[in-house]
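The block that comes next holds chain A.
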Amino acid sequence: MPQLNAVPMSWYLILSAILFTLGVAGFLFRRNIITVFMSIELMLNAVNLSFVAFSHQLRQVDGQIFTFFVMVVAAAEAAVGLAIILTVFKNRQTLSIDEVSSLKN
Partner candidate 1 sequence: MADNLTLILFLPMLGGLILTLLPSSKPVLVKFWANLVLGCNALWTLTLLGRFDATHDLQFIQRLPWIPSLGAEFFLGVDGYSMLLFAMTSAVGFLASLASWNAIDTRLKEFYVSLLILQSCVAGVFLAVDALLFFVFFEASLIPMFFLIAIWGGEQRRMAAMKFIVYTVAGSMLLLVGLLLLYFEHWRQTGFFSFSLPALWATKPEGDLGLWIFWLMFAGLAVKVPMAPFHTWLPDAHTEAPTVGSVYLASIMLKMGTYGFLRLVLPGVPETVKQANVLWWMSVLALIAIVYGALVCLKQKDWKRLIAYSSVSHMGFCMLGMFSLNPAGISGSMLQQVNHGISTGLLFILVGLMYERRHTREISEYGGLFGPMPAFSFVFLIAAVSSMGLPPLNGFVGELRILTGAFEMSVPWALWAGLGVVLTVAYLLWCYQRVTLGETSAKNLGLADLSGREWAVVLPFLIAAIGIGVYPQPAFDMLERPVKQIMEKVRPNYYAQSN
Partner candidate 2 sequence: MQFNNLFSILPAAVLALFGCVLLLLRFDSSRPYLIFLAFAELLAAIGLWRQTDFLGFTGFRGAILIDPFGIAFNAICLVAGLICAVGAYRYMEREDEDHPEFYGLILLAQSGMYLMNSGTELITVFIGLEITAVSFYSLTGFLRSNPRSSEAALKYLLLGAFSSGLLLYGFSILYGLSGSTHYLNIASMLATRNSRDPLILMAILPIVLGLLFKIAAAPLHMWAPDAYEGAPTPVTAYLATASKAAGFALLLRLILGPLHDLRPAWEGLITFAAIASLTVGNLAAITQSSTKRLLAYSSIGHVGYILLGLVAGNKTGIEAMLLYLLVYTLMTTGAFLLLSALDREGVTDFRGLLYRHPGVALLMILLLLSLAGLPPTAGFVAKYMIFLSLVQARQYWVAVIAALYVAVSLYYYFRIIREMLHNPDDSPATLTISTGWRAAVGLTAILSLGLGLNPEPVLAWARSALR
């Protein structure tokens, strides 16, 4: 795959790091639960990117297999996560993180 080789490895890693950082930033600063949840998905996808890139560079399939597992897990987590978000919404009629805070000292 000459086209892929044309792009240096470090670029993939930097892109992955940027995406990951964006995910972390979204997790920390967004206030809507769904957005926060999507930020986590972004983090996982950043990880997937670096796995695939490493896998390609190392000429192995292990990294790509890992990526499949991460996707499966992300799907499972999303299923359970959305169910939980749904019950929270049913109980409180809000999706803002700041308003879901009855558990405090």
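One rule holds for everything that comes next: contacts are C-beta pairs under 8 Å (C-beta built on N, C-alpha and C of every residue); 3 or more make two chains touch, one makes a residue touch a chain; residues count from 1.
Criterion applied: all candidates are chains of the complex that A comes from, given by their letters.
Everything numeric in this text was worked out from a predicted model, so none of it was measured.
Engineer: Of the candidates 1 or 2, report the single one touching chain A in this complex.
Structural biologist: 2
Engineer: Quick check on the complex: what are the chain A residues that touch candidate 2?
Structural biologist: 13, 16, 20, 23-24, 27, 33, 36-37, 40, 43-44, 46-47, 50-51, 53-54, 57-58, 60, 62-63, 65-66, 69-70, 73, 76-77, 80-81, 83-85, 87-88, 91-92, 100-103, 105
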